[in-house]
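With one protein chain withheld, the remaining protein chains of the complex are depicted in position.
Just so it is clear, A, B and C label the chains in written order, and each chain counts residues from 1 on its own.
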Amino acid sequence: MTQYNTMELMISVASRELDNESSVGVGTGAPCAAAMLAQKLSAPDLLIMFEAGGISPQLPEMPISVGDSRTFYKAAMAGSMADTMEACSRGFVDYTFLGGAQIDKYGNLNSTVIGDHKKPKVRFPGSGGANDFASFCWKMMVITPQNSKRFVEKLDFLTTPGWLDGGNSRAESGLPVGAGPYKIITDMAIMDFEPDSKRMRVISIHPGKTFEDVQENCGFELLKAPVIENTIPPSDEELRLLREEIDPTGVIIGR
Amino acid sequence: MTQYNTMELMISVASRELDNESSVGVGTGAPCAAAMLAQKLSAPDLLIMFEAGGISPQLPEMPISVGDSRTFYKAAMAGSMADTMEACSRGFVDYTFLGGAQIDKYGNLNSTVIGDHKKPKVRFPGSGGANDFASFCWKMMVITPQNSKRFVEKLDFLTTPGWLDGGNSRAESGLPVGAGPYKIITDMAIMDFEPDSKRMRVISIHPGKTFEDVQENCGFELLKAPVIENTIPPSDEELRLLREEIDPTGVIIGR
Amino acid sequence: MNIIDQGIGPLFMDPDPDKARAFFRTKKRKMKNKVMELKDAIKEFVHDGDYLGMGGFGANRTPVAACHEIVRQGRKKMGFAGHTATHDMEILSAGEVYDRLDVAYVVGLEARGLSPCSRKYVESGKVEVTEWTNYSLTARLKAAAMGVPFVPIRNIMGTDTFKYSASKIIECPYTGKKLAAMPALYPDVSVIHVHEADIYGNSRFKGIAVSDLDLANASKRLIITTEKLITHDEIARDPSSTRIPFHLVDAVCEVPFGAYPGTMPYEYFSDEDHLKEWMSVEKDSEKFKEFLDKNLYTCADHEEYIARNGGSAKMRELRVKEMLIYKEK
Partner (left out) sequence: MNIIDQGIGPLFMDPDPDKARAFFRTKKRKMKNKVMELKDAIKEFVHDGDYLGMGGFGANRTPVAACHEIVRQGRKKMGFAGHTATHDMEILSAGEVYDRLDVAYVVGLEARGLSPCSRKYVESGKVEVTEWTNYSLTARLKAAAMGVPFVPIRNIMGTDTFKYSASKIIECPYTGKKLAAMPALYPDVSVIHVHEADIYGNSRFKGIAVSDLDLANASKRLIITTEKLITHDEIARDPSSTRIPFHLVDAVCEVPFGAYPGTMPYEYFSDEDHLKEWMSVEKDSEKFKEFLDKNLYTCADHEEYIARNGGSAKMRELRVKEMLIYKEK
């Protein structure tokens, strides 16, 4: 079996979550690589939408911006932000992949500030389209390296909704019914959410890791799924596509 | 002086009300003819907008529909209904010309039904864009032949807002502040509205008519302006333009 | 929410965005070949009782061929969005296709006059009517396109148009001003006629958009009739020109002259003589029946309708008129 790095692992695992003939709102970086990999391998009829208006492009290379020309290269339509976001709001978009500086046990994300909002220790970009995608798309997924600084008990700022305070709180918030966090993909494991409490739980552990490794690198208590799978590592074909076709210069997979 | 008919008179009089460098939302028929005449004579920089999306066309002939190809012939933009209506809503459109089956003393118009709404004696088209234009454009004008069946004490149906119940009622209704009926141009006279009561009053009487003629052909009591002018009849140039350039086949001016 | 006032008109369609989301969740995302015959598209996607939206405006880029086919197949009890509905409504009235009508502009053909048939049907009492305006129907489609239950606008208030609408007046949380909340309108099915589409439904048209982009987004099912099919490569070469993307579309039907006897911008002008004939024969029920038999019920398709009314010579003539070539010296 070919050697791989954690980014290649995360992207491969993420790509397998995308059903064929489904739709996904993606950003730059790993999410876009995962969508491209899915399109090439398991989900040839995946509909990719970019928040700035690119709809169903034939991506010639990784975009640098979710609005650059690559995002509507040979596309079905070069539309507007409203075209994409309204489609998400109408329930037309199945998946989205997000990231963040912090994530909590309900899958809420912080990409706004560390410290006080008025005079922050660190200012991050803010929501961008993340809050929009996470509110509207049916199944929100996160791709992120895992450590206790990132997986925290309490966010400094709740930028983007996961299951909010767990339980029924998201449904009560006013956000569209039935949408919410689905899978969290880290460099150690795959997590989903326990159906009632909406707390994060481990469902699959990557090769060479144990549940204890995962818990140690998490600032809150993780639940365990009834059965915990062993993550299937990236296949040779996945790696070949990532390295030769999707990211030959290693911008994302960092080779 | 050249002979003219009442349609030619109404269109000529109406066209003079349009300031140069102003904007007007128009329909087909007499309103469009008035706007075209103004553009050719007194208001070369008049901005004409059609409700279906035609913006600033170089009208080659009278349109049959407010959405036909003539309404965006050599236009600045072939836009959308939202483009035009949003511009009106934002306060960008100064004038509009409307008509109707009935009009009352506050300039309210009926173009919906005669008789009961549920089972009408006569069904008319409804608002179309009239309610929109009358709500949004700063100065609404009406071009209509005058008789007691049309100028009524009480409308069968208030389709399109004039000054509603007069006085302050329009301001209280929620409609945009400061917009409202401005002039009513008939085949007998020009009316405006008394500033406080918002009741219709005669300000100019057409050649050969008297105030009594006007009142006799009106189903409600008309006020008199402090000074009542004599309407200046169509000039030779106005008639020439109408007959030779604007409506050579006589669709509107009916020659 | 404090509701200051509300109209008494029936609200024919549920504005609940979560119900619409549940539907759109099931809609196909795949870019697959959707080309079919118009009669098959109408059979599959337009059902008795459905609420129907029609693209274009006032006999301009109106899907006339689809209206004929709906009548020919005998659809009944439909809802209809009368958004400057002119010749399309005249045809649908002849077939007594609808019994619920959202009115902005109906029963007339603008400068051409009123349609006796449409008037008679709407005056018959067989049709439930709710009043709106052109812009308020556009706003209702915009709300649906946005996936929200309403958007506020500032007209309609103070009038009987409001009273006989199904809208509600609310107070602005920022300014305290009164606003008219327009409930989202998600048509069950709509038809839009375009200049060019690929086999997946990516569509282009020229000229004014009217409210067709919001209509396309708002509609649960969407049939595209197109003057001609183009390659997907051509779409991909210039995605800036796509107005309606494939994922909104359920069927693509190539129907040349599909807006005849109305206008198709840059292609053909309306056939005014034929439209006059419609309005004239409507006055006499015997004549009208004969006319409909000839022009609609016994026509296999739109091509036959056109063949019976001048065929390609007439189409060339209407093109000269549309392009104002007759004015050139």
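One rule holds in what follows: a residue touches a chain if its C-beta (ideal position, glycine included) is under 8 Å from a C-beta of that chain, and two chains touch if they have at least 3 such contacts.
Note that the coordinates shown come from a computational prediction; the quantities given were computed from them, not determined experimentally.
For the chain that is not shown, the touched chains among those present are A, B, C, taking the whole complex.
Interface note: of A:Gly100, A:Pro176 or A:Pro234, the residue touching the hidden chain in the full complex is A:Pro176. The missing chain, though absent from the display, is touched by one residue of A:Met85, A:Met141 or A:Leu239; that residue is A:Met85.
Within the full complex, the residue among B:Ile55, B:Ile185, B:Cys218 or B:Leu241 touching the omitted chain is B:Ile55. The chain not shown here touches subunit C at positions 1-3, 6, 11, 15-18, 139, 146-154, 168, 170-177, 179, 181, 183, 206-207, 240.
Contacts to the hidden chain, counted on subunit A, fall at residues 27-29, 51-54, 60, 62-69, 71-73, 78-82, 85, 89, 108, 112, 117-132, 134-136, 155, 157-161, 164, 169-170, 173-176, 251.
Considering the complete assembly, subunit B touches the hidden chain via residues 21-23, 45-47, 55-58, 72, 74-79, 82-83, 86-92, 94, 136, 138, 176-178.
To be clear about the criterion, only the chains that are shown with their structure count from here on.
Contacts between chains trace an open chain of neighbours here, each touching only the next in line. Rounded to whole angstrom units, the spacing between the C-alpha centres of subunit B and subunit C is 28. With centres set at the average Cα position, the gap from subunit A to subunit B is 57 Å.
Shared contact sites, meaning residues of subunit A that touch two or more other chains, are absent.
The multi-chain contact residues of subunit C, meaning those touching 2 or more other chains, do not exist; every residue touches at most one other chain.
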